[in-house]
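Only one protein chain is missing; all other protein chains are in place.
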Amino acid sequence: MHIPDGLIAPQVYLAAYAAAAPAWAWAVRKVARDFDETLIPRLAVLTALAFVLTTVMIPLPGGTSGHVIGVGLLALAFGIWPAFLAYSLVLVLQSLLFGAGGITVLAVNALAMGLAGAAVTVGVHRLLVGWRKPVAVIVGVWCGVVVSAVLVALVLGIQPLMGSDASGQPLFFPFGPAVTLPVIVIPHLFIGAGEAVLTWMVLSVTERRRVPA
Amino acid sequence: MIELERVGFRYPEGPAVLADISFRLETEERVVLLGANGCGKSSLLKLIDGLLDPSSGEIRYQGEALTAKRLRQRDFALRFRRDVGMVFQSPEAMLFNATVAEEIAYGPERLGMPDPASVAKLWAGRLQLEKYLDTPPYHLSGGEKQRLALACVLACQPRLLLLDEPTANLDPRATGWLVDFLLDQQGLTTLVTTQNLSLAAELGQRALILGEDGRLIYDGPLQAALKDTDLLWQANLAHAHRHRHDDGTEHRHVHVHQDWG
Partner (left out) sequence: MKDRLLLSVWLVAVVGITFIHDPVWLGGLLLLAFALAGKATPALLKRALIAIALVNIAVSAGFVISASLAGEPWGLFVMRLNLRVLLLTFLTLWLARHLDLVRAVDFSRSLQFVVVLALGQIKTFQRMLTDYRMAFRSRSLGRPDLKTRMRSAGRQAGALLEKAELQATEVNLGMRSRGFFDDRA
């Protein structure tokens, strides 16, 4: 779901940064409190883990594969805020070190995938964990991936409203939600399923089925 | 300098790693800590370095109990960290500064030593790292990281040096260099862990041997230990395998291989 720079209007991405800034500040406070003196090494290792996780390929039917997002696994293993912070740092590293992924859309990606994705995963997991743990993990991660995809699709889908030039042609991404939702969300129904199963496989083996506070 | 009295250690919810360990380290002693994989050598070094708390017993540093509470007192912590330096088996665990120069200067700077940058240059030169001064540590090879970690610790002028399998990442030439380098350091107490018995003979005069149950089964002259095949067998530091002779016959006996890995 890497959106390149230039598709999203400044009104939208600057607003996203304005929304993300307090979220990051809160995340730093929360994580610093939870990790206490070990904040720096643990956050660094978590960031590295999040970064390399995105290079693990989930095999999909038909011989294809998709990249793991990893936020679900991180959120269930370490908590919403560490996952959000680590994923945000990953986006920074990807953008500034490797030129992969847009800097203007970083806040959108961080909020949609890093925060909403993590929160939905953990929230759904909490609702279902009393019933069946494997189902809680799988449904939680799947919901997290799909909700992230929906949010990204909606952000892209509102770009036609951000203005057009004198000839009526759009200034930014040209398609509305009627296009972006199916195009982005449908593939993520499958990617989410793959990631959900993979997350369950990992957590069941490493016995990290707790959901931190 | 350091005294362990009936020290035991276990990780949370884990089996006992070390049990009933008692010994003293005196100034300028060269001690080798031997033991098989998983017998607790690294854990013992971390206990001595105040990084882990014993589950039982006591560790004393210059007569004072070494506890987590004591180490939270800044003056004591500073003094202890200056006097005791540890090089980890995976040296990258210790490296966190932007460049090699900053990495080496970090300790001297914290200790308030004059001109940490020059100290860093000096030790970079001694450890053959001068051409990497502006390089990020994570760009170095395994052996270079090992030398860098050593430089970082030695730049603080410690009195006790703890080395955890220092030759694990080194090729034979680098191993030889390290042995010479350690022997050249004056006024230093060293405690080195290794599984390499022939190397051990070059690194110390006294041996501490941990058994596989995490107990100290030997504390004495190194040379005597290296000749005691029963002791080495007990500690899983010697093995037996079939020796094939040219005439087609075979035999087995307990032995150690006297060459460097």
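Chains: A and B, in written order; residue numbering restarts at 1 for each.
Quick note on the criterion: a residue touches a chain if its C-beta (ideal position, glycine included) is under 8 Å from a C-beta of that chain, and two chains touch if they have at least 3 such contacts.
Predicted model, so just to flag it, every value in this text is computed and none were measured.
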Residue of A:F51, A:Y87 or A:W142 touching the missing chain in the full complex: A:F51
Touching the absent chain when the full complex is considered, from A:A27, A:L73 or A:L91: A:L73
Of B:M94, B:M113 or B:A201, the residue in touch with the unshown chain: B:M94
Of B:R30, B:R81 or B:R147, the one touching the omitted chain in the full complex: B:R81
Positions on chain A where the hidden chain makes contact: 3-10, 13-14, 37-49, 51-53, 55-59, 61, 65, 68, 70, 73, 77, 89, 93, 95-100, 102-104, 165, 167-175, 179, 194, 197-199, 201-202, 205-206, 208
Contact set of chain B toward the excluded chain (per top definition): 46, 49, 51-52, 71-72, 74, 77-78, 81, 85-86, 88, 90, 92-98, 106-107, 110, 136-138, 152-153
